[in-house]
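Of the protein chains in this complex, one is absent; all others appear in place.
Order of writing sets the labels: A, B and C. Residues in every chain begin at 1.
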Amino acid sequence: MIIVMSQSASREDINNVERKLSQLGFRTHPIFGDIKTVIGAIGDKRLLNTQEISTMPGVESIVPIMKPYKLTSREFKQTPTIVNVGGVEIGGDKIVVMAGPCAIENKEIYIDTAKKVKEAGADILRGGAFKPRTSPYSFQGLEEDGLKIMAEAREITGLKLVTEVVDTRDVELVASYTDIIQIGARNMQNFRLLKEVGLYKKPVLLKRGLSATIEEWLMAAEYIISEGNQNVILCERGIRTFETATRNTIDLSAIPVVKEFSHLPVIVDPSHATGTWKYVSALSKGAVATGADGLIIEVHSDPNCALCDGPQSLKPSKFSQVMEELRKVAEAVGRTL
Amino acid sequence: MIIVMSQSASREDINNVERKLSQLGFRTHPIFGDIKTVIGAIGDKRLLNTQEISTMPGVESIVPIMKPYKLTSREFKQTPTIVNVGGVEIGGDKIVVMAGPCAIENKEIYIDTAKKVKEAGADILRGGAFKPRTSPYSFQGLEEDGLKIMAEAREITGLKLVTEVVDTRDVELVASYTDIIQIGARNMQNFRLLKEVGLYKKPVLLKRGLSATIEEWLMAAEYIISEGNQNVILCERGIRTFETATRNTIDLSAIPVVKEFSHLPVIVDPSHATGTWKYVSALSKGAVATGADGLIIEVHSDPNCALCDGPQSLKPSKFSQVMEELRKVAEAVGRTL
Amino acid sequence: MIIVMSQSASREDINNVERKLSQLGFRTHPIFGDIKTVIGAIGDKRLLNTQEISTMPGVESIVPIMKPYKLTSREFKQTPTIVNVGGVEIGGDKIVVMAGPCAIENKEIYIDTAKKVKEAGADILRGGAFKPRTSPYSFQGLEEDGLKIMAEAREITGLKLVTEVVDTRDVELVASYTDIIQIGARNMQNFRLLKEVGLYKKPVLLKRGLSATIEEWLMAAEYIISEGNQNVILCERGIRTFETATRNTIDLSAIPVVKEFSHLPVIVDPSHATGTWKYVSALSKGAVATGADGLIIEVHSDPNCALCDGPQSLKPSKFSQVMEELRKVAEAVGRTL
Partner (left out) sequence: MIIVMSQSASREDINNVERKLSQLGFRTHPIFGDIKTVIGAIGDKRLLNTQEISTMPGVESIVPIMKPYKLTSREFKQTPTIVNVGGVEIGGDKIVVMAGPCAIENKEIYIDTAKKVKEAGADILRGGAFKPRTSPYSFQGLEEDGLKIMAEAREITGLKLVTEVVDTRDVELVASYTDIIQIGARNMQNFRLLKEVGLYKKPVLLKRGLSATIEEWLMAAEYIISEGNQNVILCERGIRTFETATRNTIDLSAIPVVKEFSHLPVIVDPSHATGTWKYVSALSKGAVATGADGLIIEVHSDPNCALCDGPQSLKPSKFSQVMEELRKVAEAVGRTL
């Protein structure tokens, strides 16, 4: 940690900061520049409340040298984490595809879609039983009835399940049905919910918040891991920018950045990122070529009838074709699908 | 609602959309342009799942004509709402000032700060007992012990209380202590939490999300109001942009926009918006002159010792001086403080 | 074009708008909703100054139905444009790679780099002779001396040239040396410069502005094409967002969006987009898999000595390896490199 003193800081200000750091267990090394002084502080900043320093007279700013996350970092664990979901490995050579409708609306259609995505080669079945919707007047999900339908689809197809939880009070229930617990973008900094899912061993799919930096996203993972659950899968799903041609701006550069700073696997959601089924094929290929460990794609037997997010759903036939294309791209970058 | 058909839409596509809209209870009016056709649909879009239309063959886009919120809108209620907090009116002529430390750390300091902000003219005392922190290693709040300290400070000073709730499981507890329940920026789209506080009659301070549009913010208010609680106070606290000189970018234009589209009162948090106590005085005056109904300002007896957000806290003496300056600005725009 | 009247608009307001539109040569179709009235106006909006309408009493907003660009649009020209740069085709099956140093600093190093990128399979040589730099104290380029070095490198290697112009007064000079004129991100809305390069027949590489929407980018292309120069190549180079882990956020979803709305070829600059050479390989593959028609990559014989943008330059050996990887990805999506 480097403490930058302002140009007008007095010698006494500098001494006070050094004394304080020393009390807090840091070793200090001041460097007296021509105009400003900076103080190097050696010790673990994560244990420190930096405000105690940043508000002292003469302090201009504090520059952290170490990342704020620890268990999530590549420095802590140098080999990539492979999350095992009942035999399906996420983070290994094989690109894992999760597919299915946004919401579960109707048992027959859901099971029909499940069979078709299985046939096309998907590994994991998605579906929403608890839906976070912008409007209170929109369909909010079938709740436990939806989870039951998902379980039935798993029995029929053998696909593993991923579904979202939105309330700390529902974590136990959701965990009892699903194979992967999803934390949605809007809940990425719902810290109580992160802690709650951290108490289980179930893999967690952690979506990046709409305006979350990669560092904040990794800090959200840290919340889960620090409670004891190391099975975290990151999911890039687009960030909010000024561009309006797509629903969000998919940030594929997040893939190599995450791979550099963390050991966790990262997948991409091109359906929510773009908001338009027409762009899903192109961005799925782009994500795999960039290094994603998997994809989560919306597929719906009848997109015209979807109660939510229809415009971004692929029909099963189109999905099947996308899978074929992806296979070639996966091979081109030395992976399988 | 206007349905824009693509240039390549066939006559049959157009007929199908009209037929579908008609089944859904809309009256339709097609306009055949030289290149494209648009279809006007008369009826309440809020009751409709627009995806059923947007995914039909030949449909390019849907343009909503009405706002998605209803109870929150100025059209629904034309007179400004005044929220009454045990006698303190928010949204009336008087600018209401909420002040106090970010977190409650220590009873003596908290009560000392409370007395001082009361003396300087604040109406409501802030303080955090449950803190949503970016890092799991940061101080998370004193929880119920903090609420007890707040209640004691209320007894001593007569100030009303505002404090944040972060978990649906704590709403009852928090509501039993506080006068205003705060929903923080990170929970603006924690829809279950919004619904939960909507079940109480307690006033709710609803902070704008870091990357929430004004429309989404008003939709979050709609969640609360649609459950029966009309006592919603909006709070602008800065949005996330590319600028790094301030922690967030305070969006004061949100004030006249909210006033045009909604009847709800709106206050401003210059402390969190800027992240720096040096800018709080200037932006407080700016907010009042722009038309804010109130302010929420961080004040701490000893900012150097604050366990969170110290750099943005004012000392009581500085706060007192800001209040003096604000009084003049309030009068200049025909209000009191 | 749809004119949305406000809820409080009178019958007379509506009549006045219809009369005005009629005078301006539009046919009008009012639709009287339960709450609001909208007026459909048939005619070419591009010839109209919409402010004349938008400021009339009772008008709430105007919704355009047609895109504001014409010559750039896919509707105007349905087959993809292939820009021919002295035999090198951009926009065809072959992925075109432009490579070279950011700035030309030294003849020997430049020519050495040119030979190496040629050897690795690049088609076009990049280099900056006029550099737009954030600081007046940074190296501003060798100007005409730089152009002469580029011409020599072309003679030796046979590579075509691309270089930036930053001043209307230099367009003639730059055009006399280069094969492609580059308009940088900061000049994407330097409309005079766009018009000036529109007067030549030389291909133009038009970089997307840091905060330009795709629509504004296509409008910038429209400026060039409307002066008579149809040889426009679009270049995505990252947009500005709140994320700081990369210099900009590369927006690969722009590729399918541009392909849908325009006939122009689009390439990607992963070097400037990410600002870090480590991420160039991953994003280059991602761009090609997503559908880019080419790449522009920074390569420097000795990145440690580059007077500008060194951290994002690849060494020739690394570039050569990236080209190998790209070849496989290109083939996987049915293209060559």
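Annotations
Everything that follows uses one rule, which is that contacts are C-beta pairs under 8 Å (C-beta built on N, C-alpha and C of every residue); 3 or more make two chains touch, one makes a residue touch a chain.
Because the structure is predicted, anything quoted here is derived from the model rather than measured.
Considering the complete complex, the chain that is not shown touches A, B, C.
When you scan C:R19, C:R133 or C:K201 for touch with the missing chain, the hit is C:R133.
Of the listed residues B:I214, B:V299 or B:V322, the one in contact with the hidden chain in the full complex is B:I214.
Listed residues B:I35, B:I156 or B:A332: the one in touch with the omitted chain is B:A332.
Residue positions on chain C in contact with the hidden chain: 46-47, 49, 51-52, 54-56, 68, 132-139, 166-169, 186-187, 189-192, 195, 210-211, 216, 219, 222-223, 226-227, 240, 303-311, 313, in rising order. Although one chain is not displayed, its contacts with chain A can still be listed: residues 2, 4, 7, 29, 31-36, 38, 40, 42-44, 63, 65-66, 75, 240-242, 244.
Within the entire complex, the positions of chain B that touch the omitted partner chain are 211, 213-215, 239, 241-246, 249-257, 260, 273-274, 278-279, 282-283, 285-291, 325, 328-329, 331-333.
Just so it is clear, only the chains that are shown with their structure count from here on.
Computed centre separation for the pair chain B/chain C is 38 angstrom, with centres defined by C-alpha atoms.
Chain A and chain B have centres, each the mean of its CA atoms, that are 26 Å apart. Note on chain placement: the centre of chain A and the centre of chain C lie 31 Å apart, centres being C-alpha means. Listed for chain C are residues 241-242, 244, each touching two or more other chains.
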